[in-house]
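Dumping the structure here so I can ask a few things about it.
The complex appears here minus one protein chain, its other protein chains still in place.
Chain nomenclature is as follows: A and B, assigned in order of appearance, with residue numbering initiated at 1 for each chain independently.
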Amino acid sequence: MGGIWIFADTRGQTLELLNVGHRLAADRKLNLSAFLLNDPDGAGDCISRGADEVLLLPALADDQSLEAFLPVLVEEAKKSDPDMFLFAATARGKELAARVAVHLETGLCSSCTALTYDPERKAVVMERLAHGGAAVQKVVCRTRPVMATIPPGAFEPAEAVEGRSGRTRELPAPPPSRLKVLERKIKAREAQDIGEARVVVSVGRGFEKKEDLAMARELAAALGGEIGCTRPLSEEMHWLPEEACIGLSGAQVKPDLYMGVGVSGQIQHVTGIRNARVICAVNKDENAPIFSVADFGIVGDLYDVVPKLIQKLKQM
Amino acid sequence: MNFKLTEEQELIRKNMREFASKHVDPIAAEIDENSRHPAELFQKLAEGDWMGMPIPAEYGGAGADYLTHIVAVEELSRSCASTGFTVSIHVGIASMLILLFGNEDQKKKYLIPLAKGQNLGAFVLTEPGAGTDVMAATSTAVLDGNDYVINGTKTFTSNGPTGGTYLVFAWTDKAAGRKGMSAFIVPREAPGMRVGEHFKKMGLRSSQTSEMIFKDCRIPRENILGQAGAGMAMAMAGFDHGRVGIAAQSVGILQAALDESIRYSKERVQFGAPIARQQAISWMIANMATDLAAARWLTYHAAWLKDQKQPFSKEASMAKLFAAEAAMRHTVKAVQIQGGYGYIKGAKVERLLRDAKITEIYEGTSEAQRMVISGNVLR
Partner (left out) sequence: MPTIIACFKWVVDEAYIRKGSSGDLVFSTVDFKISEYDRNAVEEAVRLKEAHGGKVVALTVGPPGATKGVKDALSRGCDEAIFVADTSFENLEPSQTAEILAAVIRSRVPDFDLIICGEGSGDLYAQQVGARLAEHLAIPCISFVQKLGVAGVSLTAERKVERYTEITSALLPSLVTVLPEINVPRIPGVKDTLTASRKPAATVRKEELPPVGEPRLQTIGIAAARMDRTCEKFGADEAELARFADALRKKGVIR
């Protein structure tokens, strides 16, 4: 029995969890099991990327939400007693993980960005952000199974390896849950997924009116990138859709180039850009916090600098 | 001795800070630049019970103690000295005078709307020829049948253009000297009162200041406040309360100057290091922080004495004198710390310096305060 278990909403996230799960399993010579939702064709992919076992969950009725699987997950875990149970830190994943943890009477480390087995402690050391992004916390769990939620995008998908084998097991459908889903409204994707963009130009309160964002869009286009923003611009002023919001409760981006234009650099936003390869900023206030986290900072009025930059980029 | 604010006072300060960040900070520079009275802001202040804090609930106020009101004025002034001042005049002088000296009918008719923030109160004493020398005033109020008729010119009336309820001081019996001046409640609609010249000021520009011209201004005789001839005594009581308010306003300005100085000196790098590491700068900040603490405790003590129903004229004057001079002294330094950047429109310290100057002048000049204090101490 035992093993490392992973659960994610989508196959893409499962492959990311397989990456960290595989390393942890190998370190301690444990089996790696992955749940898949209504995706029997994905089993082979998961196995080639490190899963020893794929647990196939059936499709749910339309009016059922993901949390209907809770009793199935709990029962399987109680039967098999895994060492670790990792969940993708999506909205539904986080909720499910917490509820599973209650039934398994164990702790749960939320939004872990790093997990490493420490042979001296004989425990997995988990890292996460606390205090609104101002601090890094290191945690170990004393109970079994060790549970953690992992943000999508924190790890690259596991690499496929030829010739790996594993087994699949079909799990039964759960009884209907007490929640009824009445409707699902797909959000019209107004913005490209900035989580995947190679270049991100982020706009902040330095912009005086919505129409001025056109300048930022031109700059993004010239750089080959997408537009993102700080929270006030999407949540308060509604100049951009919520998918464009970068930060603690928004998107985490890891582009090659991040450029913050008229962005002051509050910690809640900066938390979302830490993994960018090169960080640049344009701000007229030389004391703006963004400059202390930027590789290259231009001190100047964006209304003067951005058009000049666009010109320069077009010439190159 | 308990130097702690109560939990309620701490929560109220926090709420005012949040209110100021949300509603005052975004417009403070604009209302200063355009000399604009932000009516919509005062509407919001009224909704939060901020316009009548120390007035008892039965008269429309929040029933807080005076110290709580002072803490709120300080916190509000930290964002905008003009707004803090307007609230202070409205509550601390106009409303308080009616509370202290008005009869039941006057309190119901005039105090309740003031406490609810439905109109602004004004204190109308100063004249072109009578500033520190209050006795040199020439405005008169003559009883004519069932009315008093007021004639005269008043100047530097804060909330003059925007007021709704004016407390006007005029001679009813010049021969009686100090016991010959009376006070009157004059509503805006009273015939014969009009707003005169509107002043463009160096600082505190959002606060509206003007002359008030009284030409056969008629008000019902029951609008006399308190006893005939008690005007001077009431004005002094008004000043005691108002001065603690101005002290609080100055403390707010000082706190803002300190916030700005700390922020700037930590971020501005010259000679390879933040300028906060230079002793010239760090000593300026040390002095600022020390005077701020002193000003704050003098102010809170004066307010506390009033809440204990003890005499507080001397302490109010001391707090106002010290806090105002400290605000002036240190806003000059705050601009110095920011160098060229502090001299440019848009820099907060530029506005703080212009706002600070008036605190040494109104509600009794620093010279007048010294007269009060020495008069008290040398008795």
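Keep this in mind: a contact is a pair of C-beta atoms (placed from the backbone, for glycine too) under 8 Å apart; a residue touches a chain by one contact, two chains touch by 3 or more.
Remember, predicted model here, so these are calculated numbers, not experimental data.
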Of A:Ala26, A:Ala61, A:Val161 or A:Leu179, the residue in touch with the unshown chain: A:Leu179
Contact with the hidden chain (one of A:Arg11, A:Arg28, A:Lys94 or A:Arg164): A:Lys94
Among A:Lys78, A:Lys138, A:Arg167 or A:Arg217, residue touching the chain not depicted: A:Lys138
In subunit B, positions touching the absent partner: 7-8, 10-12, 14-15, 18-19, 22, 47-50, 53, 57, 62-64, 68, 72
Residue ranges of subunit A at the interface with the undisplayed chain: 9, 65, 67, 90-92, 94-95, 97-99, 101-103, 106-111, 125, 129-143, 177-187, 199, 223, 235, 248-249, 256-257, 267, 270-271, 274, 277-280, 286, 291-301, 304-305, 308-309, 312-313, 316
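By definition in this document, only the chains that are shown with their structure count from here on.
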Distance from subunit B to subunit A - Cα centre to Cα centre, in angstrom: 53
Subunit B to subunit A touching residues, read off their complex: 263-264, 267-268
List of subunit A residues in touch with subunit B within their complex: 286-287
